[in-house]
Structures are given as C-alpha cells and as structure tokens.
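Pasting in a structure now, in structure tokens, and then I'll have a few things to ask.
Shown here: the complex without one of its protein chains, the others still in place.
Every chain is named by a letter (A and B) in the order it is written, and numbering of its residues begins at 1.
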Amino acid sequence: MTRTADVVIIGGGVNGLACAYNLAKRGMQNIVVLERGYIGIGATGRCGAGIRQQWGLEENIILARESVRIFEQLSDEIGFNIFFRQGGYLILIFDEEEYQLVSKTIPLQNDLGVPTKMLTPGEIGDFVPGVNLDGLLGGAYCPTDGTAYPYAVLWGYGEAAKRRGVDIRVKTEVLSVSHHRDSGYEVVTADDTFRTPRIVNVAGAYTKNIAAMLGIDIPTQPHRHEIAVTESLKSFLEPMIISITKGFYFSQSLRGEIVGGIGDDNETPSFSTDSSPDFLFRYAASLRQTLPALGNVRIIRQWAGLYDMSPDARPIIGTVDDIEGYYHACGFSGHGFMLSPVVSQLLSELITTGSTSLPIDSLNLRRFSQGDLVKDPYVVG
Amino acid sequence: MAKKILCHCEDVETEELYSALRQGYGDLETLKRYTGIGTGKCQGKCCFIQTLRLLHDMVTRTGGMEREATGPKDLMIDPDDIRVPTLRPPVLPLRIKDIVEGERGEP
Partner (left out) sequence: MKPRSVNFFFENRRLSGQAGDSIAKALFDAGVKTLSYSVKYKRPRSVHCARGRCVMCHMEVDGVPGVPTCITPVEDGMRVRREDFRPFFAPLLIFAVRAISFPAGFYYRMFTKPAFLRNLFLGSLRRMAGVGRLRVDRAVTTSAADNPVSTTTLKPRYDMVVIGAGLAGMSAAYSAARGGASVLLVDEYHTPGGHSIGFHGEHEIASIRDDLVAKTWGHSSIDFRTKTTAHAFYPPHTLLLGPVGPNDGERRAASQSLGTNLPRRPESLSAMHRVEAANFIFATGAYDIIPLFDDNDTPGILGERAIRLLIERDKLIPGSRAVAYGTGPALYDLSRFLLHHNIAIAAVVDAGEPVAADDRELPNDIQRIYHSRVSRAAGREWLSSVRVTHRDAATGRGSRDTTIACDLLCIAFEGQGAYELAYQAGFKFEFSPHPIQENNVMLPSTRTLHSENGVSFFVVGELAGQRSWRDKVTAGEEAAAKTLQRLQASEKD
C-alpha cells in the first residue's frame, strides 16, 4: 500500500525516536519511524549507557554539555523516568603523556562550564573504595557526567512521540529508498511504500547502507564492540570508571550490575555482533586489575553491538550537499547515546527551520572530501 | 496475596507480564527487558518457557482449566515471538577471578 508522510525516519534507535519526538514537538505532523527489528535492537540497546562531557575538542564538549542539560530534565519532559544519574565520570590516568594532556584540557572544559577537576591517587582511593592505586597518576573527575538506562530513554521518547501522533513501526525493514526530483522520496518496506518529501537517516551502523541506496557515500565502518554485565550488587560504585589509554570502562547500573566493556584495537570492520572469548578474558582482567574486589563477582552475560566509526571518530550530522530533503546523523563512533538528545534537537531544528542553535557545520559529511580531519584525543576504544 | 512467580531471579509474577502487555510492550525482547524476566542470574533458564507458554495460550486462546482469567484478552502478540530470546555466553555466572586466573582461587 502506498502511503504519504511528511517525514520518514529510518532507524528506531535513540536518535530516530528522539528526532521523531522533537519534530512532533515542533509541530510537524505525519511522522513515520521505521525500525527493522524491535526498539533498541541496534546500538542504543547494546550500549554502555555512559554520558560524559569530558572531551578534548571544544565543539564536542559543548554538544555533550547541552546533551546533559537535556538529560537533566528529560524525565520530567517526557513523563518517563530514564534513570539519569549523575554519578560522574572518573578517567583513570596511568600514563604521563595522558596526564599532561588531560591537565591541559581541564581548563578548557571548565571555561565551557564543565566542572572537571583532577584528583590525586589518594583522593581517588577515598572516593572509590577498593580501586587499585598501583601505577595510577591521578584521575579526571566530572561530577555532572553520568549514566541513563538506554531502554528507558528509548521507551520514554517512543511513548512521548506516540502521544504526539508519531507512527512507529517495528519489524519493518527498509528494502529500498529512491529519490525522484518531482515526487520526493520513495521508501519501500515489505508491507508499504512511503512517499515523503524528506527522510532522516539514523540507522546506526547501517546508515551508510541506506545512504548508498541514494548514491551517497558515507565513509564510516561498523566495528563490533563487546560489553558484559555482572550479577547485581548493592550499590558501592558511584562514578563511571574509564581509562582512555587502556580502553575500558565500567559503571554500576541502578539495578546494581557492573556494566562495562573494553575496546579491541585488532577489531576489523564487520557487521558481526557475535560474542568472543577474547573479550571476556581481557575485560575480566581489566576489571580485576582496576578494582580487585570485583574478582569475587560473577559475569552473567556478554553481548556485542556495533560502533559506527567515522574516520575522525566524530559524528556526521546534517544535510548532504545538493541532495534536498535528506538528513542524517551517524558515525557517532560509540558516543551516539550520550549525544542523542542534543543531536536530535539540532536535526529537528534543521528540518523545520533550516538552521541550528549550535553550529554543526564542522560535522558535515563534506569535511571528508576537504581533508583537515581533527581527532578528539578523548575517544575510548 | 498469592502470586504466580514467573521469574525467580528477578521476582516477576505473571501479573507483571500482563501489565507490560497492556502497556504495549508485547515484543518478546522488549517484554524481557521491560519486566526483567530472564535478565537475572540464571538468564532465563526457568522462566522463558513459562513466558512463552503464557504468550502461546493468549495467542491460541487455549489453556484449558488454568486459562488465565486475569490475562488480557485482546493483545497483539506476534506468534513469531513465541521463540527463545537471544541467549549469550556464559551459560553460568562466571567469577571474574576464575576467568582471570584460569583456575579456582580461594575467596
């Protein structure tokens, strides 16, 4: 059956649902979200739930800061508890070079309103009981960073969008997308064909596949990233603990589980989300090294999701030159969940008004053809 | 008050399953996460089959004597969802120390 829509959003992850909600809130009608599986089957539902503002580049810090401001009142706004908890992020530093870099970046973060401070190993020991101080030079701590429950964010945005009339279709895979100069876009699924003047392509690691249907080349690569969760324990761990150089992170969820992962430099691009034994061994070793008491805790489940890696590990957001009515947000390189509130808001501004309240030009796809890529030194894994 | 416990690890009773269905969380993977069924230490060894049984009874309108009178009547349950949800390693909770050291160390 052929249907028409004012906008078709491809991808029912956090960026898709949040974008649908923000568009509906701005008065747009006839919004359709297409999701190939269930809500959260992709990277959102598999992510580590962290939300941090400690970045090295000014624009990343600003985006993250604005995201946190939205997260702070999001439960209230959408009437759904997203379990946002500002337990802070503690970046453990074991490396002199990293220590210098972080020390230099903290003033920049402070100037932009992010209250990061450097803790000495002694202060870390008092703050996080049980942490192994061996080889530790210090730690950068930002108390307003935190975590939220990704599924609650999805369901909350989803319910709020539905209340505003958004049509969210699960188990609906996009089979093809084509663009016609006069009639706009045609999005074909197994049951329906949607005609729409604009599409929002937010399909995570699959965004490039959808874009390819329209002849757009997005230089991102899917990378498997694995995570594991332990049995639930009484709360004892306040912040999210990460190490940029060692590539691991873990935090205690509101349910009491320790959720975390570790990056793998040897990972080759693929759409595989299989579990691997290597990850289990490396992650267990890093947990026990960092917080030896965790040796007595049991891992109950490991899983994997896809990072959509862009060449400079920064997101690709906005329009594509010379292609009308096409918007996308991808290449989040593992940080899509934490940026989704602000990115979806900016996208909806762009779609409804043609401009954004924060500059996103430097995140446009065209940067890859212009060269000059700047990588954020704070990227983990 | 009597409860029919569906998931022992997370202490989920059948009423909670119905309540999730009523709220529109009918997809199997979503149901699992929304109610907590099968997300505890045993990872669904006992509760998945019972959950599927309840969904199956609701889809087929069978269930004989123990037909859940309290169960919602008109829910959209996808028959394709009456299958095993994704199972990931490990099979049993595995102690971090055991993984790292490779053998059982004393606590």
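For this structure, a couple of remarks:
As a working rule, a contact is a pair of C-beta atoms (placed from the backbone, for glycine too) under 8 Å apart; a residue touches a chain by one contact, two chains touch by 3 or more.
Since the structure is predicted, the reported quantities are computational estimates derived from the model, not experimental observations.
Of the listed positions A:37, A:115, A:197 or A:292, the one in contact with the omitted chain in the full complex is A:292.
Those residues of subunit A that touch the chain absent from the view are 72-73, 75-76, 78-81, 83, 85, 122, 125-126, 129-135, 152, 155-156, 231-236, 254-256, 274-277, 280-282, 284-286, 288-289, 291-294, 296-298. In the full complex, subunit B touches the hidden chain at residues 1-6, 8-17, 19-20, 23, 25, 34-35, 40-43, 45-46, 48-50, 52-54, 56-57, 60, 63-66, 82-84, 87-95, 98-104, 107.
Everything below uses one rule, namely that only the chains that are shown with their structure count from here on.
Those residues of subunit B that touch subunit A in the shared complex are 25, 27, 29-30, 33-34, 40-41, 43, 78, 86, 88-90, 93-97, 99-100, 105, 107.
Chain contact summary for the complex, subunit A toward subunit B: residues 37-41, 45, 151, 155, 170-171, 230-232, 275, 280-281, 284-285, 287-288, 294-303.
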